[in-house]
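Attaching a single structure in structure tokens format; questions to follow.
For this depiction, one protein chain was excluded, whereas all remaining protein chains were kept in their positions.
Right after this comes chain A.
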């Protein structure tokens, strides 16, 4: 077991706080996707608060790093992270999925500052990220293009078209992060559409594959993944992160039912104290 640094604890605390806020807003709205949002919380927090070269006060800065959240149903988490990072007021997250809100059910790049690509229909992210990374290379601006997919995106045939094409064009600064929670909408990925051995698939497709599957809820390990990413300039690169759908609430974890089910009052009353306790534990560290 690695020693957790202060910074990692701080990032874990932020991610947990964002989970709490997302649970609150999904409960209040009675709509939205808790499972995938809680699963990707640490990855998004790490990217926006530690890793990415961005200017929230100048969201269209040309040399910024790009992030495409291909699993757009985790929008509530993306909005919460973007708001706390300064792209728009945190209170605005309360308008999630409201009529006339800038915060659409799935991310929309023309409505929300910081959203680099509208997503929702699965399978687009790798191709779009590839296009961005080719632009980075052609223009010499040298920014990173990060793409986050879950299992659903990797079920889509287009993802593999993009994976093949990326291996052909070899953009140096394209990185795919797989939020590998192994649970889909209808059930476990092993039942719905098995993807393992995923790392071997990427290797066979000609990608640079991280040497291990990282714990996507441990910020030391997420940092380790990025250290690996930076150790060589030979993209495209993929990092697989083992995560848990519904992370932070014991009875929701790894349960496909919580992919997109509304959080009713009873569920909320049971779930929130668990997230609070998790947060208190991190704050005590």
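Convention: a residue touches a chain if its C-beta (ideal position, glycine included) is under 8 Å from a C-beta of that chain, and two chains touch if they have at least 3 such contacts; residues count from 1.
As a convention for this text, contacts and distances are computed from a predicted model.
Visitor: There's a gap in the complex where one chain should be. From "1-deoxy-D-xylulose-5-phosphate synthase", "Cysteine desulfurase IscS", "ABC transporter permease" or "General L-amino acid transport system substrate-binding protein", what does UniProt name that chain?
Guide: Per the UniProt record, that chain is "1-deoxy-D-xylulose-5-phosphate synthase".
Visitor: Can you say which of A:90, A:109, A:204 or A:280 touches the chain missing from this structure?
Guide: For the chain that is not drawn, the touching residue is A:109.
Visitor: Return the single residue from A:114, A:129 or A:216 that touches the missing chain.
Guide: Residue touching the absent chain, from the options given: A:129.
Visitor: For the chain left off this view, which of A:52, A:113 or A:165 is in contact with it?
Guide: Final answer for the missing-chain contact: A:165.
Visitor: Would you write out the residues of chain A that touch the absent chain, in ascending order?
Guide: 62, 66, 108-110, 116-118, 120-121, 124, 127-136, 138-139, 141, 145, 157-158, 161-162, 164-165, 168-169
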